[in-house]
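Below is one structure. I have some questions about it.
After this line comes chain A, so read on.
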Amino acid sequence: EDLSIALGSSITSLDPHFANNSPNKAVARHFFEALIAFDPDTNLVPALATSWKRISDTEWEFKLRPDVKFSDGSTLTADDVVVSFERAPAVPNSPSSLGLFTRSIAQVKAVDPSTVVIETKYPDPLLPHMVPEILIIPAELKDAETGDYNSGKSMVGTGPFVFQAYTPGDRLIMKRNENYWGDKPDWDKVTLRFITNEATRVAALLSGDADLIENVSPNLMDRVKGGNFSIVQSPPALPVYIGLDVGRDETPFVKAKSPDAGANTNPLRDKRVRQALSYGIDREAISEKLMQGTTAPAGQMLNSSLFGASPNVTAPKYDPEKAKQLLAEAGYKNGLTLTFHGPNDRLTNDSRVVQAIAQMWNRIGIEAKAEVMPWSVYFPQTGKREFSLYLISSGAISEMGTALNSVVVTHDPKNRRGVNNRGRYSNPEIDELVNTSFQTLDDDKRRAMLEKASELAFEEMPVIPLYFYSFSIASKKNIVYKPRMDQFTLAQGAKLTK
Partner candidate 1 sequence: MQTESFIAGEATRGIQPEPIIEARSLSLYYPMPKRAPSVRAVHEVDLEIQQGEVLGLVGESGCGKSSLARIMAGVRQASSGEIRYRGRPLAGLTGKEKIQAKLQIQMVFQDPFASLNPRMNVGEIIAEAPRLFGLIKTDESAFISEQMERVGLDPAYRLRYPHQFSGGQRQRIGIARALAVNPSVLVCDEPVSALDVSIQAQILNLFMDLREQLGLTYLFISHDLSVVRHLADRVAIMYLGRIVEQAPAREIFERPNHPYTQALLAEMPRIVTRQRTFSPVEGELPSPSNPPKGCHFHPRCPKAMPICKEVMPKLEDIDTGHLSACHLNEKTG
Partner candidate 2 sequence: MNSQPLARLVQAFLVMLAMTVIVFIGIHLIGNPVDILISPEADQMERDRMMSTFGMDKPLWTQYGIFLMNALQGDLGTSFVYNLPAIDVVLSRLPATLELALVALLLAVVIGIPLGLYCGLRPDSPVSRFIMAFSILGFSLPGFWMGLILIMVFAVELGWLPSTGRGDTVEFLGVQWSFLTWNGLSHMLLPAINLAMFKLSMVLRLTRAGVTETLSTDYIKFARARGLSPQRIVGVHVLKNIMIPLVTIIGMEFGSTVAFAIVTETVFAWPGIGKLIIDSINVLDRPVIVAYLMIVVSLFVLLNFLVDLTYYALDPRARRGGRA
Partner candidate 3 sequence: MTDVSKHALNAQIPEQPPCTLDVRDLRTHYKTRAGVLKAVDGVSFKVRPGRILGLVGESGSGKSATGFSIMGLVDPPGAVVGGSVIFEGEDISAWPESRMRKLRGDRIAMIFQDPMMTLNPVLSIGTQMIETLLAHRKMSKEEAIERSVDALAQVGIPAARERLSAYPHEFSGGMRQRVAIAIALLHSPSLIIADEPTTALDVTIQAQILSEVQKLVRAKNMGVIWISHDLSVVSALADDIAVMYAGRIVEQGPVSRVLSYPAHPYTRGLISSVASNNPPGQRLKQIRGAPAQLMNLPRGCAFAPRCDYADAQCEEAPPGITHLDKQHQFRCFHPLR
């Protein structure tokens, strides 16, 4: 059986260590594996390592699976692992290096051919979450260049598929790895096609060009449902939120209309304004009317099923009256004028969401304008704090600590804190909680701290969480697919119904 999958974005390289971007990582997982892996629900499961354990505060031991063969016939050894961990953060010219995942690692040691010990610089509870990001390549190929991967020369891995052909921007063809150690895929040959246009992707499914497509746009859902196809959705995971320029006294795009004396010159600095904005958003309507139910309203940075998310924080209910009241309390009873910015080519229905929210704010006495632009123009400007309110998402994250550390913790890029805290919100209490959690190895304590931090944070609304987006995957009726939380679309996950 052959399988043809239409992917929503194309990859920049086949080199598994080249860049930290989702499409690349997803595709690489057909050919390469890590020591341990996330299952579709983000649980850690054995992969090339059969078991792992912490042997000291800073040392983790991994036992390698015996008799795993690379596709060139050689056997996996601990040396391969060492080389892979060395190469991953050091690929030259990488635009977004995997070094992110190895920063706490001091050393990777091959104790014996089937045992690897990873030593961290400081106690790192998150190490097992990092290890799955580093895919293992054969030690001989440590100097392979990007070109060698694209041509297939260096596409030597242990994964369920072996490389056949690659046309950049178009397709990648692979065959089943007959020597695969685990469950062999149902497919003899798989073609991954890169079709970035969502309508075209659906057309490919409808016309039979593709058997399975990822990321079906909500707008097209009806059509797919109407046909002879099955559609499945990943758990809502990708958080989408509104960034707020709260860190300074003047902000370019929010002005108060005759504010009361003593009101903040930057209305966003007032917690009540931020809450009002949040109450003014009808998250349910967005989910139903614009997203066809593919989103879940969000009240914090992570879906409550994930580690560290607080069960006590729920998405604020739409309440225009309360919003107006809060605005008045804050000293802006005549309302505000503001411009809400967003991208138009990045997130699903991004420009529609921006407009819809602006509409809703108009109903609570705010004169809101909406403006969208291409990501390439938009994104750098968000970093330069050129907007006051802007729609943004922070990739798929599996754990609350990382999420808060990136978005809410005080901006301190030197120490990798608050890297994406573009609004420059600062709250020492949250900083403290998040920081300690990173040094706490006990998961229960850690979870409690993070839940506390999240509750604190989203009472304050440093950013306005909107919704969690879930990817939809559509396929022919005879294929079953379980979507993954990390939103990788993997051919090995597709099964043929008997």
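Criterion applied: all candidates are chains of the complex that A comes from, given by their letters.
In this text, a residue touches a chain if its C-beta (ideal position, glycine included) is under 8 Å from a C-beta of that chain, and two chains touch if they have at least 3 such contacts; residues count from 1.
Keep in mind that what you see is a predicted model, and the values were worked out from it rather than measured.
Checked against 1, 2 or 3, the single candidate touching chain A in this complex is 2. The residues of chain A lying in touch with candidate 2 in their complex are 10, 12-13, 15, 18, 20-21, 92-97, 99-100, 146-147, 150, 167-171, 193-197, 199-201, 203-204, 206-209, 345, 374-377, 379-381, 383, 394-395, 402, 406, 413-416, 419-420.
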